[in-house]
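For reference, the structure I am asking about is given below.
Note that this complex is displayed minus one protein chain, with the remaining chains in position.
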Amino acid sequence: MAEATLTSNRLKGLGGTLAKQGILIAFIVFMIGFALFSEKFLTSGNVMTVIRQAAIVGVMAIGVTVVVIGGNLDLSVGSMLSFSTVLVVDLHDKIGPGEAIAVMLVATLVLGALNGFLIGYLRLNSLIVTLGMLSAIQGLTLIYTGGQNVDISHQDTTWFAVFGRGQVFGLPVPILIFAVVAVIVHVVLAYTPYGRRVYAVGGNPMAAVFSGIRRNRVVACSYLISAFCTGIAAVILGSRVMGSQNNVGQGYELLVLAAVILGGTSLLGGSGSVLKTVIGVLILGFIQNGLLLLGYAYYVQWLVTWVVIILAVWLDVAAKRGRLFSPIA
Amino acid sequence: MTKMIQKSVAAGVVASGLALAGGAQAETMTIGITQNNVGVDSYQTTYEKAFIEAASKNPDVKTIVLDAGGDVARQIAQMQDLIQQQVDAIIIWPTNGKAVVPAVRKANQAHIPVIVTNSNIAKEGQEFIASFSGPNNITQGAYSAEMMCDALDNKGQIVQITGQPGYTTAIERQKGFEDRLAEVCPDVKIIESQPGDWNREKSQRVMEAFLTKYDDIDGVYAGDDNMGVGALNAAKAAGRKDIIFIGATNFSVGYEAMARGEYYGSIYQSPVDDAKNALQTAIDVIKGKDVPKMNYFDTPKITQKNMDQFSKPVF
Amino acid sequence: MSIMNKSSAARLWRQVVRHPIWFFVLVIFIFFSLATDHFFAFHNFQNILVQTSTIGLIALGMTLVMINGNIDLSVGATLALAASLAVDIQGWPVFESWGDWAMLPAVIAALASGIMLGALNGIIVWKTGVNAFIVTLGAMLGVRGLVFIYTQEQSFYAMNFAYSDFGSSAVGPLPTLAVIFLVFTVITHFLLARTVHGRNTYAVGGNRDAAVNAGIRVGPHMVVNFMIVGFFAALAGVTLSTQMGASTPNLGRDYELWTITAVVLGGTKLTGGAGNIIGTLGGVLAIGILRNGMNLMQVPAFYVLVILGTILIAVLFLDKQVNRKEDGELRV
Partner (left out) sequence: MNAFDTALRVQGIVKTFPAVRALDDVSFDVRPGEVHALLGENGAGKSTLMKVLAGMHRPDQGRIFISEEPAILHSPLEAKRLGVVLIHQELSLAEQMSVAENIFLGELPRKNFGMVDWKKLYADAEAILQRLNCDFGPQTRVEDLSIAKKQMVEIARALTVEAKAVIFDEPTASLTDQEKEVLFDVIRDLQAQGVGIVYISHRMEEIFRISNRISVLRDGTYRGTLETVDTNEDEVTRLMIGRSLDTSRGGKVVSTGPVVLKVENLSCGDLFENVSFSVQAGEVLGFYGLVGAGRTAIAEALFGLRRLSQGKVVLNGQEITITSPRHAVEQGLALVPESRKEQGLVLGMSCRDNMTLPQIGNLTTGPFVSNGGEIAIFDRYRDLLSIKTPGWRQLVGNLSGGNQQKIVIGKWLAMRPKVLIVDEPTRGIDVGSKAEIHNLLRELAADGYAVIVISSEMPEILSVSDRIIAMYRGEITREFTADEVTEDNLVQAISGLS
């Protein structure tokens, strides 16, 4: 520990500041770079489009941030998104939009509760449990629809359209939802007893229990939050597309995780924040959009993401460590 | 075990039946099918349903229905499992036109006839299959190109949203479309192509980027209606009303959009026909009938003008 | 002589008891033998071995990396890159006059690509100190990007049937691919259990500080293990492409997840320091037998997903119950 005390001051000055704000700087560099090469990039229309597109990943990533700060992983959010979107779209015509959203949220929370029970109460490894749930929920979705696409028939008349397509005060509703969810979860994490407990459980689960914190419940709740956010993302997605395929959320779990990591939330738990995740989400979104505008094939963005993730996390780790390179021999 | 006995008893009965009646058709045929990725879209799901339904109507046919989940390796494993079970014929909906060739060849070597359905395998594998049954995706692409030329009066710039990269159907439709477009109306230019992975939301996102990037888009060709409707969603949201949308594999959402006048046209391709065609081809092959090597079923153009001749797709 | 046999049989039994996954393998083996006609057949066992060999080979390397306390999520993409290289290079005009020998440089290039990507991952993990999960998650995306750039989204096809004939050839009663898998299983088992490098693998994963203090060069050691898993991923790419005589850019998606699942089912701890190849073999076979058996039983694909997911969680739960120490465990 003494070691950490000594070295934490090491990367002081400009280098340290740069390293600590690495992700923000990367963000700015990217924005400037893209803006120089594509005049369309920084138009308000494009910026709105990118954030609107990023809202779905963003809302989910905010939920997953809570799970990760609590020291766990959630890989099931991708297929949960498929499940929830299919459910809300399918029920929309059958029981009406409001009811559909309510039923979908309850069903999604049940899945989240199952995750929470297995990981929080039974103490099973979160990576493997959510991997299993990834597969199982995808299967459930397919069984529910029998593999058929689901669609909303009267797209132009339903008020359900507002979530994905509407505008309030000139701002697209998905962006507003994204912002509201970010603010709420940020407040929960930073200013409520529950938030404090999440950090404690993620930072040192044993010490948290020895302080009388009900770790089981804290962890289980983090999965409920994650599921709830996924449910909200499903509303945006369903409303935006007005239909859903059974695999619509496939691969989202990794995008979401990449965004959380990019933001600098540690996979070890106990540190991180919603605001960082929001930046991570936006970076991914703007990289994707910028490269597309520059005319690069879509797969180039994967290569860029690789480099960005490693550089961003490296800088973050280096700032905490106080040295650029790891001291391991 | 009991099933095995039944089968051999049945075989014995058949043998004696043959001797007596000289050709009664009482033998049960076992047909295995390995599909690409059921559940990824309604077409494949409806296909599977139609296939099972058609098979259940025929008392002589017993089916083993498998799904590769889009994974080539798993499809090869399923081919092996089907060969292992010594089915009478295998129908394969290739996850990849090239990669399944050796597996098809293996079945061929085990004297099990293989019928390729929906999306053809590479030419190197043609000698090992009994027949291909399905739509002609190159022609479909060409049809879409012709519609595009008509709709745009042979002039304009368009974008293309293709299916999942690496998948035969996507590649063939793209090729058919691009080649034909260059022939019929060289003044219609494809300014950019991006994959939409058969996914409506992905396609919507791609289209949103296109709309930002290009102030002037006259038309969109999408590898299927699912993606086409995604692109339409994006255009509507951006308030761009003057764009022509042409897809393929007419989905019910596409059909409805056409009815509303928002969507220009598509290719009418019925999964039910597709499935029935494949099953019948397999049965014919087992019975030793002569079947054409390329057993295409008809996939006509459907546009706002002629759509009342077609019933709304069920998927 | 018989005494020797007895004691080695007893040893074998002890090994089985120490790996609960083998009970599970036994249970599903018996279940499928009774439940479906085609399961219990030598030819089917050959199939299972070939089908599991792909995940199995990767799992061998993954076991080392995970005992080290690391993880590699990029194996699926590495597999695709190696497969593409192996299939594409043998068709290069340069090697036209080489005949069947053109496969040699192709396979070597493929394996080298895997080893190099492994080394890259390892060096990044070593030098930056960034968690291997993050490093390889990035690589999983990035290497897939490389595959698409290299292949330009195209599938490749091996013009020479000798390549795919190799994939379906047999050594005596066993398919060649199964033999390759089994031979490497034995080699890796010995590497891990008997060699200095193998033992150091446990030391580095079990207590990294201790390993550092004992003078084990932890960084290079981990790099070697990443190179080994890269090699195995590439080898799996080659063997898989011989089964297809082709490669596709989407090959190997999700394989990292199934590989990790198999390794964890086999008893390797995600925290490192514990695990072994016998367990991993059990984990790989468990998944292979389940898939094969459900195919043969014609379980609908949708239900297969649910069943696999549920079984994965159930096995994890049972493993935890079995391995829980009776008392002495704090209720934290």
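Per-chain residue numbering starts at 1, and chain names A, B and C are given in the order in which the chains are listed.
Simple rule for what comes next: contacts are C-beta pairs under 8 Å (C-beta built on N, C-alpha and C of every residue); 3 or more make two chains touch, one makes a residue touch a chain.
Predicted, not measured: the structure shown is a model, and the values here were computed from it.
**Student:** Just list which of the chains on display the missing one touches.
**Tutor:** Every shown chain touched by the left-out chain: A, C.
**Student:** Check each of A:Leu114, A:Val209, A:Ile225 or A:Ile261 against the chain that is not shown and name the one that touches it.
**Tutor:** Checking each option in A:Leu114, A:Val209, A:Ile225 or A:Ile261, the one touching the absent chain turns out to be A:Val209.
**Student:** Who touches the missing chain here, A:Phe83, A:Phe178 or A:Tyr199?
**Tutor:** In the complete complex, the chain left out is touched by residue A:Tyr199.
**Student:** Considering the entire assembly, which residues of subunit A contact the chain that has been omitted?
**Tutor:** Touch set of subunit A with respect to the missing chain: 1-2, 4-10, 12, 187, 191-193, 196-197, 199-200, 203-204, 206-214, 270-271, 322, 329.
**Student:** When the complex is taken as a whole, what residues of subunit C touch the one chain not shown?
**Tutor:** 190, 194-197, 199-200, 202-203, 205-207, 209-216, 273-274, 326-328, 330-332
Criterion: only the chains that are shown with their structure count from here on.
**Student:** Counting C-beta pairs in contact, which two chains come out on top?
**Tutor:** Per-pair contact counts point to A-C as the maximum.
**Student:** Could you tell me the distance, in whole angstrom, between the mean C-alpha positions of subunit A and subunit B?
**Tutor:** Chain centroid spacing, subunit A to subunit B, equals 35 Å.
**Student:** On a C-alpha centroid basis, what's the spacing between subunit A and subunit C, in Å?
**Tutor:** Going by mean C-alpha positions, subunit A sits 30 Å from subunit C.
**Student:** Roughly how far is subunit B from subunit C, going centre to centre by Cα mean, in whole Å?
**Tutor:** Centre separation, subunit B to subunit C: 34 Å.
**Student:** Quick check on subunit C: which residues sit in contact with 2+ other chains?
**Tutor:** Residues 148, 153, 301-302 of subunit C touch two or more partner chains.
**Student:** Would you mind listing the residues of subunit B that make contact with two or more other chains?
**Tutor:** 38-39, 195
**Student:** Under the stated contact criterion, what part of subunit B meets subunit C in this complex?
**Tutor:** So the residues of subunit B touching subunit C come out as 1, 3-4, 38-39, 64-67, 69-74, 76-78, 80-81, 84-85, 96-103, 105-106, 122, 124, 164-166, 195.
**Student:** In the complex formed with subunit A, which residues of subunit B make contact?
**Tutor:** Residue positions touching the partner: 38-42, 44-46, 48-49, 192, 194-195, 198-201, 204-206, 208-209, 212-213, 226, 229-230, 233, 237, 251-253, 256, 315.
**Student:** Which bits of subunit C are touching subunit B when the two form their complex?
**Tutor:** Subunit C reaches subunit B through residues 37-38, 41, 43-44, 47, 50-51, 54, 148, 153-157, 159, 161, 164, 167-168, 240, 243-251, 253-254, 291-292, 295-296, 298, 300-302.
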